[in-house]
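Only one protein chain is missing from this complex, and each of the others stays in its spot.
Then we have chain A:
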Amino acid sequence: MEKRLILRGVLAGALAGLLAFVFARIFAEPQIGRAIDYENGRDAAQAALDKAAGLPVDPAGPDLFSRTVQADVGIGVGLILFGVAMGAIFAVVYTVCLGRVGNLRPRTLALLVAGGGFLGFSLVPFLKYPANPPAIGHEETIRARTGLYLIMVVCSITLLALAVWCGQRLKERFGTWNATLLAGAAFAVAIGVVIALLPPLGHLAANREHYGDHATETPLPLTDPHGRIVYPGFPADVLFQFRLYSVAAQLLMWSAIGLVFAPLAERVLHPAPAVRAAPAPRADPMGV
(Lines give C-alpha, C1' and ligand atoms only; values in the text may rest on other atoms or scores of the structure.)
Protein backbone atom coordinates (compact mmCIF):
# COMPACT_ATOMS: atom_id res chain seq x y z
CA MET A 1 0.00 0.00 0.00
CA GLU A 2 2.65 2.51 1.03
CA LYS A 3 4.68 1.68 -2.08
CA ARG A 4 1.75 2.43 -4.36
CA LEU A 5 1.04 5.68 -2.53
CA ILE A 6 4.68 6.78 -2.73
CA LEU A 7 4.81 6.00 -6.45
CA ARG A 8 1.70 8.09 -7.02
CA GLY A 9 3.11 10.91 -4.91
CA VAL A 10 6.29 10.93 -7.02
CA LEU A 11 4.22 10.95 -10.23
CA ALA A 12 2.02 13.78 -8.98
CA GLY A 13 5.15 15.68 -7.94
CA ALA A 14 6.81 15.28 -11.33
CA LEU A 15 3.68 16.51 -13.09
CA ALA A 16 3.38 19.42 -10.66
CA GLY A 17 7.04 20.29 -11.26
CA LEU A 18 6.44 20.24 -15.00
CA LEU A 19 3.52 22.63 -14.60
CA ALA A 20 5.62 24.91 -12.41
CA PHE A 21 8.32 24.85 -15.11
CA VAL A 22 5.88 25.91 -17.83
CA PHE A 23 4.66 28.69 -15.56
CA ALA A 24 8.22 29.74 -14.71
CA ARG A 25 9.36 29.68 -18.34
CA ILE A 26 6.53 32.03 -19.32
CA PHE A 27 6.35 34.36 -16.33
CA ALA A 28 9.54 34.18 -14.30
CA GLU A 29 12.26 33.96 -16.94
CA PRO A 30 11.64 37.48 -18.34
CA GLN A 31 12.02 38.86 -14.81
CA ILE A 32 15.15 36.78 -14.21
CA GLY A 33 16.51 38.12 -17.49
CA ARG A 34 15.86 41.72 -16.36
CA ALA A 35 17.55 41.03 -13.03
CA ILE A 36 20.63 39.64 -14.78
CA ASP A 37 20.71 42.64 -17.14
CA TYR A 38 20.64 44.88 -14.08
CA GLU A 39 23.44 42.88 -12.47
CA ASN A 40 25.62 43.07 -15.59
CA GLY A 41 25.04 46.80 -15.95
CA ARG A 42 25.83 47.37 -12.32
CA ASP A 43 29.01 45.27 -12.50
CA ALA A 44 30.12 47.32 -15.53
CA ALA A 45 29.44 50.59 -13.67
CA GLN A 46 31.31 49.30 -10.63
CA ALA A 47 34.24 48.23 -12.81
CA ALA A 48 34.35 51.70 -14.38
CA LEU A 49 34.36 53.32 -10.93
CA ASP A 50 37.10 50.97 -9.72
CA LYS A 51 39.18 51.64 -12.80
CA ALA A 52 38.82 55.39 -12.37
CA ALA A 53 39.92 55.03 -8.74
CA GLY A 54 42.90 52.90 -9.79
CA LEU A 55 41.61 49.78 -8.04
CA PRO A 56 42.10 46.31 -9.51
CA VAL A 57 39.04 45.08 -11.42
CA ASP A 58 37.87 41.50 -10.86
CA PRO A 59 37.54 39.64 -14.12
CA ALA A 60 34.14 37.95 -14.42
CA GLY A 61 34.20 34.19 -13.90
CA PRO A 62 33.58 31.89 -16.86
CA ASP A 63 29.99 30.85 -17.52
CA LEU A 64 29.62 27.09 -17.06
CA PHE A 65 26.23 27.08 -18.75
CA SER A 66 24.83 29.60 -21.18
CA ARG A 67 21.79 31.63 -20.18
CA THR A 68 19.79 29.66 -22.73
CA VAL A 69 20.62 26.36 -21.04
CA GLN A 70 19.90 27.79 -17.60
CA ALA A 71 16.61 29.36 -18.65
CA ASP A 72 15.27 26.57 -20.87
CA VAL A 73 16.67 23.35 -19.41
CA GLY A 74 18.21 23.97 -16.01
CA ILE A 75 15.14 25.56 -14.46
CA GLY A 76 12.99 22.77 -15.90
CA VAL A 77 15.15 19.99 -14.48
CA GLY A 78 15.38 21.83 -11.17
CA LEU A 79 11.65 22.38 -10.84
CA ILE A 80 10.66 18.86 -11.94
CA LEU A 81 13.14 17.23 -9.54
CA PHE A 82 11.99 19.57 -6.79
CA GLY A 83 8.42 18.52 -7.55
CA VAL A 84 9.46 14.85 -7.34
CA ALA A 85 11.10 15.45 -3.94
CA MET A 86 8.06 17.31 -2.63
CA GLY A 87 5.68 14.70 -4.06
CA ALA A 88 7.63 11.92 -2.33
CA ILE A 89 7.60 13.71 1.03
CA PHE A 90 3.94 14.52 0.50
CA ALA A 91 3.16 10.83 -0.01
CA VAL A 92 5.09 9.84 3.12
CA VAL A 93 3.20 12.40 5.22
CA TYR A 94 -0.07 11.33 3.62
CA THR A 95 0.61 7.69 4.45
CA VAL A 96 1.43 8.48 8.05
CA CYS A 97 -1.65 10.72 8.38
CA LEU A 98 -4.04 8.13 6.93
CA GLY A 99 -6.55 7.26 9.61
CA ARG A 100 -4.67 9.20 12.27
CA VAL A 101 -6.06 12.69 11.78
CA GLY A 102 -9.76 12.17 12.18
CA ASN A 103 -12.63 11.38 9.91
CA LEU A 104 -11.30 12.53 6.53
CA ARG A 105 -11.91 11.23 3.06
CA PRO A 106 -8.82 10.25 1.08
CA ARG A 107 -9.32 13.15 -1.30
CA THR A 108 -9.84 15.71 1.46
CA LEU A 109 -6.74 14.49 3.27
CA ALA A 110 -4.72 14.87 0.04
CA LEU A 111 -5.72 18.53 -0.27
CA LEU A 112 -5.02 19.23 3.41
CA VAL A 113 -1.57 17.62 3.30
CA ALA A 114 -0.77 19.58 0.12
CA GLY A 115 -1.90 22.77 1.87
CA GLY A 116 0.39 21.92 4.77
CA GLY A 117 3.28 21.35 2.36
CA PHE A 118 2.71 24.71 0.73
CA LEU A 119 2.63 26.44 4.12
CA GLY A 120 5.50 24.55 5.73
CA PHE A 121 7.97 24.27 2.84
CA SER A 122 7.19 27.45 1.00
CA LEU A 123 4.88 30.22 2.14
CA VAL A 124 5.89 30.56 5.80
CA PRO A 125 9.68 30.57 5.12
CA PHE A 126 8.98 33.05 2.31
CA LEU A 127 7.36 35.45 4.79
CA LYS A 128 10.68 35.86 6.58
CA TYR A 129 13.18 35.23 3.77
CA PRO A 130 11.43 35.84 0.43
CA ALA A 131 12.78 34.54 -2.86
CA ASN A 132 15.31 36.83 -4.51
CA PRO A 133 16.12 37.15 -8.21
CA PRO A 134 19.73 37.11 -9.44
CA ALA A 135 21.66 40.30 -8.51
CA ILE A 136 20.26 40.19 -4.96
CA GLY A 137 22.34 38.32 -2.41
CA HIS A 138 25.95 38.91 -1.40
CA GLU A 139 28.38 36.11 -2.06
CA GLU A 140 30.06 36.42 1.33
CA THR A 141 26.80 35.76 3.23
CA ILE A 142 25.66 32.65 1.33
CA ARG A 143 26.41 30.36 4.27
CA ALA A 144 24.52 32.45 6.79
CA ARG A 145 21.60 33.01 4.42
CA THR A 146 21.28 29.31 3.61
CA GLY A 147 21.48 28.39 7.29
CA LEU A 148 18.81 30.91 8.24
CA TYR A 149 16.54 29.86 5.40
CA LEU A 150 16.78 26.19 6.35
CA ILE A 151 16.19 27.04 10.02
CA MET A 152 13.04 28.83 8.90
CA VAL A 153 11.91 25.82 6.82
CA VAL A 154 12.58 23.36 9.67
CA CYS A 155 10.83 25.59 12.22
CA SER A 156 7.74 26.11 10.08
CA ILE A 157 7.40 22.38 9.29
CA THR A 158 8.02 21.33 12.90
CA LEU A 159 5.61 23.88 14.34
CA LEU A 160 2.99 22.99 11.74
CA ALA A 161 3.27 19.30 12.69
CA LEU A 162 3.06 20.23 16.37
CA ALA A 163 -0.02 22.33 15.68
CA VAL A 164 -1.72 19.41 13.92
CA TRP A 165 -0.82 17.11 16.81
CA CYS A 166 -2.16 19.65 19.37
CA GLY A 167 -5.32 20.09 17.30
CA GLN A 168 -5.91 16.34 17.40
CA ARG A 169 -5.47 16.31 21.18
CA LEU A 170 -7.77 19.30 21.67
CA LYS A 171 -10.46 17.95 19.38
CA GLU A 172 -12.16 15.84 22.00
CA ARG A 173 -12.51 18.67 24.46
CA PHE A 174 -13.31 21.58 22.14
CA GLY A 175 -14.70 20.00 18.99
CA THR A 176 -13.05 19.97 15.57
CA TRP A 177 -13.83 23.59 14.67
CA ASN A 178 -12.54 25.19 17.85
CA ALA A 179 -9.59 22.81 18.13
CA THR A 180 -8.54 23.78 14.59
CA LEU A 181 -8.82 27.48 15.42
CA LEU A 182 -6.82 27.06 18.63
CA ALA A 183 -4.09 25.03 16.93
CA GLY A 184 -3.95 27.56 14.08
CA ALA A 185 -3.62 30.46 16.51
CA ALA A 186 -0.90 28.62 18.44
CA PHE A 187 1.00 28.02 15.19
CA ALA A 188 0.70 31.69 14.20
CA VAL A 189 2.03 32.86 17.58
CA ALA A 190 4.87 30.32 17.70
CA ILE A 191 6.07 30.98 14.14
CA GLY A 192 5.65 34.70 14.78
CA VAL A 193 8.12 34.44 17.65
CA VAL A 194 10.60 32.56 15.41
CA ILE A 195 10.22 35.20 12.69
CA ALA A 196 10.77 37.98 15.21
CA LEU A 197 13.89 36.31 16.65
CA LEU A 198 15.70 35.43 13.41
CA PRO A 199 17.79 38.31 12.06
CA PRO A 200 16.96 40.16 8.83
CA LEU A 201 19.54 39.35 6.14
CA GLY A 202 20.78 42.94 6.01
CA HIS A 203 21.76 42.73 9.69
CA LEU A 204 24.28 39.93 9.18
CA ALA A 205 27.70 41.00 10.44
CA ALA A 206 29.35 40.95 7.00
CA ASN A 207 26.56 43.09 5.54
CA ARG A 208 26.61 45.64 8.39
CA GLU A 209 30.35 45.98 7.96
CA HIS A 210 30.37 46.46 4.18
CA TYR A 211 27.03 48.01 3.36
CA GLY A 212 25.74 49.76 6.49
CA ASP A 213 22.52 49.29 8.37
CA HIS A 214 19.87 47.99 5.97
CA ALA A 215 17.16 45.38 6.41
CA THR A 216 17.87 43.43 3.22
CA GLU A 217 20.59 42.79 0.65
CA THR A 218 18.63 44.40 -2.19
CA PRO A 219 21.16 46.59 -4.07
CA LEU A 220 20.85 50.31 -3.38
CA PRO A 221 21.90 52.95 -5.94
CA LEU A 222 25.58 52.91 -6.82
CA THR A 223 27.30 56.22 -6.12
CA ASP A 224 30.62 57.66 -7.20
CA PRO A 225 33.08 59.11 -4.65
CA HIS A 226 31.16 62.44 -4.71
CA GLY A 227 27.92 60.73 -3.72
CA ARG A 228 26.29 61.13 -7.14
CA ILE A 229 24.13 58.22 -8.22
CA VAL A 230 25.77 56.57 -11.21
CA TYR A 231 23.62 53.44 -11.34
CA PRO A 232 20.10 52.97 -9.93
CA GLY A 233 19.03 50.61 -7.17
CA PHE A 234 17.43 47.30 -8.02
CA PRO A 235 14.14 47.89 -9.92
CA ALA A 236 11.28 47.47 -7.46
CA ASP A 237 8.80 46.23 -10.07
CA VAL A 238 11.09 43.39 -11.15
CA LEU A 239 11.53 42.35 -7.53
CA PHE A 240 7.79 42.40 -6.86
CA GLN A 241 6.92 40.46 -10.01
CA PHE A 242 9.60 37.87 -9.36
CA ARG A 243 8.41 37.26 -5.80
CA LEU A 244 4.75 37.17 -6.81
CA TYR A 245 5.50 34.57 -9.49
CA SER A 246 7.66 32.62 -7.07
CA VAL A 247 4.78 32.25 -4.60
CA ALA A 248 2.34 31.60 -7.43
CA ALA A 249 4.52 28.80 -8.79
CA GLN A 250 4.72 27.14 -5.38
CA LEU A 251 0.96 27.44 -4.96
CA LEU A 252 0.50 25.94 -8.41
CA MET A 253 2.90 23.11 -7.65
CA TRP A 254 1.33 22.13 -4.31
CA SER A 255 -2.19 22.46 -5.71
CA ALA A 256 -1.23 20.16 -8.56
CA ILE A 257 0.33 17.63 -6.17
CA GLY A 258 -2.85 17.58 -4.07
CA LEU A 259 -5.30 17.53 -6.95
CA VAL A 260 -3.46 14.89 -8.99
CA PHE A 261 -2.74 12.68 -5.99
CA ALA A 262 -6.28 12.87 -4.56
CA PRO A 263 -8.12 10.72 -7.12
CA LEU A 264 -5.14 8.37 -7.46
CA ALA A 265 -5.08 7.78 -3.70
CA GLU A 266 -8.82 7.26 -3.63
CA ARG A 267 -8.48 4.54 -6.22
CA VAL A 268 -5.71 2.86 -4.23
CA LEU A 269 -7.62 3.05 -0.96
CA HIS A 270 -11.04 2.13 -2.36
CA PRO A 271 -10.29 -0.26 -5.19
CA ALA A 272 -13.10 -1.48 -7.41
CA PRO A 273 -16.23 0.15 -6.01
CA ALA A 274 -18.29 -2.52 -7.82
CA VAL A 275 -16.95 -5.21 -5.51
CA ARG A 276 -17.69 -3.18 -2.43
CA ALA A 277 -21.09 -2.10 -3.64
CA ALA A 278 -22.17 -5.69 -4.29
CA PRO A 279 -23.18 -6.61 -0.74
CA ALA A 280 -26.27 -4.44 -0.27
CA PRO A 281 -25.24 -0.84 -0.98
CA ARG A 282 -26.78 1.51 1.52
CA ALA A 283 -29.16 4.15 0.28
CA ASP A 284 -27.48 7.46 0.97
CA PRO A 285 -29.08 10.52 -0.54
CA MET A 286 -26.29 12.71 0.80
CA GLY A 287 -23.53 10.67 -0.82
CA VAL A 288 -21.16 12.40 -3.20
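Everything that follows uses one rule, which is that contacts are C-beta pairs under 8 Å (C-beta built on N, C-alpha and C of every residue); 3 or more make two chains touch, one makes a residue touch a chain; residues count from 1.
By our rule, contacts and distances are computed from a predicted model.
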item: Listed names "RNA polymerase sigma factor", "Beta-ACP synthase", "Probable cobalt transporter subunit (CbtB)" or "Methylaspartate mutase", matching UniProt entry of the absent chain; value: "Probable cobalt transporter subunit (CbtB)"
item: Among A:71, A:155 or A:264, residue touching the chain not depicted; value: A:71
item: Options A:44, A:60, A:96 or A:193, residue touching the unrepresented chain; value: A:96
item: Identified contact with the non-displayed chain, of A:134, A:202 or A:235; value: A:134
item: Residues belonging to chain A that touch the chain removed from view; value: 1-3, 6, 24, 28-29, 32, 63-65, 69-71, 73-79, 81-82, 84-86, 88-89, 91-92, 95-96, 98-100, 102-106, 122, 125-126, 129-134, 137, 139, 142-143, 145-147, 149-150, 242, 245-246, 249-250, 263, 269-270, 273-274, 277, 281-288
